[in-house]
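Every protein chain of the complex appears in place save one, which is left out.
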Amino acid sequence: MSAVHSLWMEAAGANTASIPAPKIEYGQLSPMLIVFGAALLGILVEAFLPRRRRYGVQVALALTGLIGSFVAVVVLAADGYGTTKSGLLAMGSVALDGPALFLQGVILLAAVVSVLMYAERRLDARVEGVASDAFTAQGAATPGGEQERQATKAGFASTEVYPLTLFAVGGMLLFPAANDLLTMFVALEVFSLPLYLLCALARRRRLLSQEAAVKYFLLGSFASAFFLFGTALLYGYAGTVRLPEIADVISGVAPSTPALANSTQNDALLLIGLAMLAVGLFFKVGAVPFHSWTPDVYQGAPTPVTGFMAAATKVAAFGALLRLFYVAFPGLRWDWRPVMWGVAILTMVVGAILAVTQQDVKRLLAYSSIAHAGFILTGVIATNRQGLGAVLFYLLSYSFVTLGAFAVVTLVRDSKGEATHLSSWAGLGRRSPLVAAVFALFLLAFAGIPLTSGFTGKFAVFQAAAAGGATPLVIVGVLSSAVAAFFYIRVIVLMFFSDPQPGGPAVAVPSVFTGTAIAVGVLVTVGLGVLPQYFLDLASKASMFVR
Amino acid sequence: MSYLLTATCAVPAAGAVLTAALPAGSTEARRRTTKLTALTVSAVTLALAALAAARFKPGGARYQLTESYSWIRSFGISFSLGVDGIGAVLVLLTAVLVPIVMLASWHDADPAPAPDGTSDSATFEGRRRTQGFFALILAVEAMVIVSFLATDVFLFYVFFEAMLIPMYFLIGGFGDRAGGPEAARQRSYAAVKFLLYNLLGGLVMLAAVIGLYVIAQQQGQATFDLQSLTSAIADGKLVIDPTAERALFLGFFFAFAVKAPLWPLHTWLPNAMGESTAGTAVLITAVVDKVGTFAMLRFCLGLFPDASKFFAPAILVLSVIGIIYGALLAVGQKDIKRLIAYASISHFGFIIMGIFAMTSQGQSGATLYMVNHGISTAAWLLVAGFLISRRGSRLIADYGGVQKVAPVLAGTFLIGGLATLSLPGLAPFVSEFLVLVGTFSRYPVIGVIATFGIVLAALYALVLYQRTMTGPVRDGVRGMADLKVRELAVVTPLVALTIFLGVYPKPLTDLVNPAVNDTLSQVHRTDPAPAHPVAGPAGGEQK
Amino acid sequence: MNSLIPLLVAAPLAGAALLLLGGRALDRFGHWLGTFAAALSFVFGLVLFFSMLGRSAAQRPVQEHLFSWVPVNGFQADVSFQLDQLSVTFVLLITGVGTLIHLYSVGYMAHDERRRRFFGYLNLFLAAMLLLVLADNYLLLYVGWEGVGLASYLLIGFWQHKPSAATAAKKAFLVNRVGDVGLSIAIMLMFTDFGNVTFNGVFGAADQASKSQLTAIGLMLLLAACGKSAQVPLQSWLGDAMEGPTPVSALIHAATMVTAGVYLITRSGAIFNLAPQAQTAVVCVGAVTLLFGAIVGCAKDDIKKALAGSTMSQIGYMILAAGLGPIGYVFAIMHLVTHGFFKAGLFLGAGSVMHGMDDEVNMRHYGGLRKLMPITFVTFGLGYLAIIGFPGLSGFFSKDKIIEAAFAKGGTEGWILGAVTLIGAAVTAFYMTRVMILTFFGEKRWQPDAEGHQPHPHESPATMTTPMIVLAFGSVFAGGLLAFNSSFLKWLEPITGHSEGNSPLSSTVVTLLTMACMLAGVGLAYAVYGRSPVPVTPPVGSVLTRAARRDLLQDDFNHAVLVRPGSALAAALVYFDSKGLDGFVNGLAATIGGISSRLRRVQNGYVRSYALSMFGGTLVLVATTLLMRSV
């Protein structure tokens, strides 16, 4: 930012001849650029290609963009940008370091799997003779109206979900890499806005979908406003929005602007600003008491989108949270840790307890994601390198478990679409043992049973927290894990040991897309459970923020 | 480095996968293939276990045949296996019991006739039922063996926890078809209860495992290797302050006490054993629960010697309560399998008491007790299972006069009962007496109270026999067939072992004693010296 | 030669194993196989006995070590035998009487389809009993101790289809188990005190131990003896044990097993001698039981239960004698041996009567049998004379010695004990005379059985009468033989020790007193039962009679004090387990569920309230952050 700023100052000095062009490291920013480029291409496709061909092209484009971006991430990481060559890009507003690359990789993989789920067109019954995916034929049409019927009949599809998703992914890639508060805010909005729209585009139960969108949007922008106001206050405190510089001001290395330095309000600005920034991020990660949108939105959104949100949003938001607290506020540890303790404990306990009485599988997973946010927060609180690595690993493992779980949810269907009420899952294990077994595996991973990725992640996080002196948190975490286990097991019991209801849901046979998504989920879940060393190393190598 | 131990765990694990992958089908031939495959795998496992036990040299190092492979370097975790005398006998117990359990459960996983008279073999589940059952048993076997062999705390923990899952499906998925229409609900309740209790225990232990690692890490011992940890503790390289040590001890102990189970954490056991098939119940009480008591001996005492000593009196009180309480509840039961379950709770009280009496008699006795209880309870329970499968009822009141129509069944049932009440000459007596004498020499009052448990044991065992087997022949019992060849093949080795180990337990004590002495030296305890030792060579031809 | 010792046990054990596992193929000759095993053991016993006779007293005890049984560091127990004068006495009694009773059973059980198994159990009993008396350490003794308990359990409950038999068997085992607790604790005490459980080790170190330790061990051994030998307060099982087949009652519940307590106390004399308080307790138990059994014996109409009361009483004599210490040990064992003969004979006679009377046991339904069963009458009669202490017969010598020893205890104690034993002698004479008169004299009071068949009493077959005759010889001559030249005293003295004590009365006076008491008892019985017809239905009787018929209310006492509170406790605990412990856990789960449903209400679906929670959360966050700084 200050680069831009200095640009202005010099312009003011009428020294136009020597305006230096901002230095942009295109190669190192390529992951984001590829995704945004693909998104723009996607819009062009929407504009110029006939409807019938859009689906195929969009899917291919999205996958290509995401995989290309992932390759870029891998290349950058292999070049050592995650470790030795990490640094700041785009005049210091974007960081290129281990956590950024790691999380970008995770986000991209999660996005690939999500796009596979988007592309699934075989699950739903053929409506009007046309293959249909999870998204409404025409978002603008009134639910149940004539227009919608016609659009469906005509075989319309909301192929705009692909570019929307790509934009969201782009924002998410930027979010954990953002090195100043403005970039962070912009990235937040860039990935939030497409998500609001995506939520509204469910094919079935559109009322719920729209309600989810409106709730998400209103609450999300409410939270953004807090984030922005926090940014303003911090700017007021430090005179800069760049995270390392804020840290310098806090630690007294660089004195703050004299205008405010003597003010008694000084620390209040800092602390209130910090709290408000935290609110914005806590909202995104779904921490209590900023979680209330989660169950409603998860339930209402189209399931592939829910999966995408649950995985990628959480990764991006935790990335930003980590960067904020590790880069900008390490000096304020003693101020924010108690608050974080409270939030983490509340999140774990409330998430677990509320899940106990849920009757809808998507809401159940939503509450489970809240509880998991609490577990991850314990790793954030550790404020040591171990904690950082542990959180990175946890995010990796969690996103694939949750994606896989939501992918399975899309398979269980009755005449009205997905059968998400738990009662209709009764006896699933007797009808489709394979699907039930896979879902059980994901549930066990959520519950943190050894030999699944969930256990390794939980162990890593708790271990880091304990090493960081947060033993009580570990104990609360363990106890709420026990409560959480109760409802995961309840679902398993329901699937395997209850008699199927007559006329209950059937398990649709997925196409290769969802099949791949689930398979990847299973593979990662088991792989990270049994042989996690490589990824632990990766996470541990990546666990150093550039300043 | 030999691969023997890895093979001993890997064979059943691979067997589980293989069995599960066998072609599904409802035909008798397909099922038989499945069963024979599983049985063969378990027999091979037994051979490997026997080989390992034979290679073990009682006079040598504490852990032998060790293997170690790096697993999760980041946390100092390795896949380390090693066998000591205690582990060896328990692995043998497991390897012996599993094929017997399979043979006993031969038809337990056949497709059940649906209520409307049709067989459920039409459904997918019905077709895979047999594969599932036998694969789960093998999976449990593999995990239990790893737990007994693990010399890495984390490795142990992982399998200690993971074995809950196949057990859970065994309990919840396969019942003894004797519970009436409520059975399915009861069974899933039992399975959930089993899992939740044990999971809670496991999670608490997880906290302690983490705590241990963190403390070790802070002192430069970032490892989960049991031997490194214990030697570091012994050498004072690893110093855990008393409060932390006690907390960690409680974390470990809680998990083991749930699993074992120790009063008052026992209430899951009667449900789990009552609702599952007899074979599964044997797996629970004779094999899986032993991991809990085994772990107390190896991990609680080895890692937290001072805390173990600190809590020993309290634990002894709980265990003696368990002995009396379990026996009294067994007396009050109406259900055969629940009765046996409460009897087991009483026996686990003895085992835990023996461990925490911290005498060589107590601990050797406790280890023997684990083996003997496994064998004798298996015999008792499996015969009870045969009985129940004939009549279709678990209620004691539904039986009477069985000895008249099925004398061999009644006779073996009596032997099982006599073993349970620790009749001298049968294996459990030796171990029970050692536990009692070991406890008595340090805690006389507790020893005396526990001794009265043997009266109650006689009461429940004989009352059960009297009510079911003697008296006039009841209507539902008339025409009951005696034991078949397969069933005899199940019972005979168990009875033979019960008698053999009662008369000649020396092969086991020779294996166990050095490991127990080592454990005792870890906790810095020596046996209380007799008040007036007999001068000269005491008794017989001992060294 | 010593290698024969294990064979003593092995022969009947092998017999038992063969018979129990052998299957139906053995049905035809299994009983002979069993008898042969017993006889073989008897022969081994004789061989060993004579070889022992050939050695000097100091060299008579021999040890035979088989293998190390339970080796755990300080605790060592071996399978190892010790044969000395005391154990060889028992070996001969056990195998001798045992063989006779096997023989008797061949006839008695001829019509039982499970006869093979019966012989298997009998052999098992012999093996266990021999193990008991041959063990050289307490732990191995314990194996035999419980082994005979098992055999007793199996044989009492042999007719398992009868619920009463099954109950009686269970009761016997349970009550014995209470005694076994005593033995267990005694062994543990020995281990903690001496670090050793062998006879030699313990006895050798006993004098170093404190008196309280020895007293504790002694009392625990007494508890064990009470259980096995049916002494007060653990006497209640013996009467019920008569549910078993009569040969069993003769062998186990009269001649051998029930005397194991006497063996135990005598064997542990080295401990008791140093623990006078424990000895006093032994004497008291013996004295009380002596009278208790005798009184019960007077009131029973069931012939076997009357004899059981008598057994209890006679063992009371032995226990009393054993409690007297070196004064009495030898006579306790001597009475044990003679009692083994005449009581076994009496039981076999009773069995013979029952055999002839279609298993009728009520003596009021007998009468006038002496002519129809002459052999039974004569052998039974000789046994009767022996037990009441008719001069010259076995019982006379042994019982008289015990009464003398009781007086010889000295002081008030001696007088009391002497009086008790004398009263006992009188009462013994009374109830035994009653049995004789009711069974063999008077008019026929036979009753038809349930199907209306009149009984046709007849003499028993030779397999049954032969053992009765042999035992009758024993009843007549054994006492004299043992007393002659104090041969038995000299035989046992090296093991048990002996002292004369100082009786205030000369032995002649004691003998005369005993005679007088006996005659009084016989006379009284004749006056009551012999001179007027005996009513078929028992008269109501006095309070004491009614109490005695109910075994002096022992069952009622046990029921009220132990059984009922016990079952109430069990029931209460069952309730506590499901409602208390499980209830607590379920309650915890329900509480979490309740909190969950209550918390769910916050999630009311309204955006504004969600926003409110966020806003409130923000305020709290801000406030806490600020507060943390100011603190």
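Lettered A, B and C in written order, each chain numbered from 1.
One rule holds for everything that comes next: contacts are C-beta pairs under 8 Å (C-beta built on N, C-alpha and C of every residue); 3 or more make two chains touch, one makes a residue touch a chain.
Just so it is clear, contacts and distances are computed from a predicted model.
J.: Given the options "Autoinducer 2 import system permease protein LsrC", "ABC transporter ATP-binding protein", "Sarcosine oxidase subunit alpha" or "NADH-quinone oxidoreductase subunit K", say which is the protein name UniProt records for the missing chain.
T.: "NADH-quinone oxidoreductase subunit K"
J.: For the chain that's been dropped from view, list the shown partners it touches.
T.: Those shown chains that the absent chain touches are A, C.
J.: Would you mind spotting which of A:Y196, A:F442, A:Y488 or A:F513 touches the chain that isn't drawn?
T.: A:Y196
J.: Among A:A225, A:V253 or A:V509, which one is in touch with the chain left out?
T.: For the chain that is not drawn, the touching residue is A:A225.
J.: Touching the absent chain: which residues on chain A qualify?
T.: Chain A touches the chain not shown through residues 1-2, 4-5, 8-9, 139-140, 142-143, 182, 185-186, 189, 193, 196-197, 200, 206-208, 210-215, 217-218, 221-222, 224-226, 228-229, 231-233, 235-236, 239-241, 257, 259-260, 295-296, 299-300, 363.
J.: In terms of residues, what is the contact footprint of the unshown chain on chain C?
T.: Residues 600-601, 603-608, 611-612, 615 of chain C touch the chain absent from view.
In the analysis below, only the chains that are shown with their structure count from here on.
J.: Which chain would you call central, comparing Cα centres to the global Cα centre?
T.: B
J.: Per the centroid of Cα atoms for each chain, what is the distance between chain A and chain C, given in Å?
T.: Chain A and chain C have C-alpha centres separated by 79 Å.
J.: Just the number, please: Cα centre separation of chain B and chain C in whole Å.
T.: Centre-to-centre distance between chain B and chain C: 37 Å.
J.: What are the residue numbers in chain C that touch two or more other chains?
T.: Residues of chain C touching two or more partner chains: there are none.
J.: At which residue positions does chain B touch at least two other chains?
T.: As it turns out, chain B has no residue touching two or more other chains.
J.: Flag every residue of chain C that touches chain B in the complex, lowest number first.
T.: Chain C reaches chain B through residues 20, 65, 67-80, 137, 139, 142-143, 145-147, 150, 153, 157, 160-163, 165-167, 169-170, 173-174, 177-178, 180-181, 184-185, 187-189, 191-198, 201-202, 204-205, 208-209, 213, 566-567, 569-571, 573-574, 577, 581-582, 585.
J.: Spell out the part of chain A that touches chain C in their complex, as residue ranges.
T.: For chain A paired with chain C, touching residues are 214-215, 218-219, 222-223, 226, 267-268, 271-272, 274-276, 278-279, 282-283, 288-290, 292-293, 295-296, 334-336, 338-339, 342-343, 350, 353-357, 483, 486.
J.: In their complex, what parts of chain A are in touch with chain B?
T.: Spelled out, the residues of chain A in touch with chain B are 389, 429-433, 444, 447-451, 455-456, 458-460, 462-463, 466-467, 471, 474-475, 478-479, 481-482, 485-486, 489-490, 492-493, 496-499, 531-533, 536-537, 540.
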